[in-house]
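The block that comes next holds chain A.
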Amino acid sequence: MASATLYSVSYDLSHLLLGGIASVFPDPLRAWISNGNVITGLAVLIFAALLLAASMLNTILLIWWERKLLGRFMDRRGAMHVGYAGLLQNFADGFKLFRKTTVQPREADALGFFTGPTAYMVTSMILFGVLPISSGWNSGALPLSLLLALAIFSFAPLFIFVSAWSSNNKYSLMGGMRSAAQMIAYEVPLLLAVVAVVIVAGSFDLTTIVYEQQNYWFWGPLFVALVVFVAGMLAEMERIPFDLPEAEAELVEGWNTEYGGMLFAFFMLADYLRSLIGSILVVLLFLGGWTMPSWVPSAATSFPLAGIFWFMLKTYLVFAVFVWIRAALPRVRTDQLLRVGWNRMIPLSLLAVFLAAALVTVKCVPVFGCLPSPGI
Partner candidate 1 sequence: MTTPASAPRLARSATQPESFRADGDLLMAGQPAVPFVEIEALRVKEFIPAAKEALTDLIAEQGQSKLIRPVFNWAGRNSLFPLHWGLACCAIEFAAAFGARWDAERFGVVPRSSPRQCDLMIVNGTVTWKVAHKLITLYEQMPEPKWVIAMGNCATGGGPFRTAYSVVPGVDKLVPVDVYIAGCPPRPEAMLDGILRLETLIRERKE
Partner candidate 2 sequence: MQTDELERTLRPSLGDRITSVEAFPDTAGRVRFRREAALDVFRSVHALGFHHLSTVGGIDWVDHREVFYILWSDDTRQYVVLSTDVPASDAHVESATPVWPSANWHERETWELVDITFDHHPDLRHLLTPDGYAFHPLLRSFKLHEPEELEVKARHV
């Protein structure tokens, strides 16, 4: 990569800061401060702050993107009034919700009522720590980053159920139970679809998986896995057609019926964080991450921050597909959803695993080319 990585930026920043501070202290203290470990520690903190800011900004932008796209699908314009083309609308919403009183229902369980949304939000944020955004732009190059990401991702039903149960509302409770059932049912095919990718890529490391897609992106040969993954992701993100837990027609607002003010903002933000992460995972696993195919002219891939540009473009396009699905499909029913999950999705995902194994055995596919490495 020609450009500076996020690491080096934050490391330099940390070095600069600590160097400045250390210079005023006498020697033993200065030596301790300018120790490499302290600088690295501060660099990680700066990095985390930057990442947090970036993820929040992107999430808010994603909400705007969805509102505008939905508006266009529905023959109207979406937010227009606040900021240019409504860009500031979500900031207004956020500030307003921040100012609102948080009402705690009298019969609600205080512990669950307040920790549920917070934990939901925090677990969604942690995920950004393991996802690479471009080469060198990740916080921890963990060898098992994919597994960790999915593990954290599957925390959510617990917290949703806790907050739904503790708000002591029948609609919330039903929404929470549906949510838990649905997320658990779709966890299995989701993981199996990921297994297909892992078999072909031969690694649990997301960065490695991206670099394994140099010759061809995985969406072609692993199309079945992609379908299963997208369907499972829709269920995990609770978007139409699988948005039963907050099915507006029967369950008022689902599990966040009793939540208002900042806690509701947490839910909203965490939902879209998860949507963003879902889109990012699709890009990383199936659409080649930040890399572009070789026929793309090198001018388009070599400008500064080109990796991040292509990566974000792909992410937003994938999310646009999710919005398109939301605009075009009705909602399914709980039992149908679960039946589809257990009866259709799991066989399909097993098929995807089988196909992946076959691909690794054959190594070369006529249309797509050969695998870069022999796989597992």
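Candidate entries met the following condition: all candidates are chains of the complex that A comes from, given by their letters.
The definition used in the following text is that contacts are C-beta pairs under 8 Å (C-beta built on N, C-alpha and C of every residue); 3 or more make two chains touch, one makes a residue touch a chain; residues count from 1.
Model, not experiment: these values are computed from the prediction.
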{"item": "Candidate number, among 1 or 2, whose chain touches chain A in this complex", "value": "1"}
{"item": "Interface residues, chain A side, partner candidate 1 - complex", "value": "67, 71, 74-82, 86, 88-89, 91-96, 98-104, 110-111, 114, 248, 252-253, 256-261, 264"}
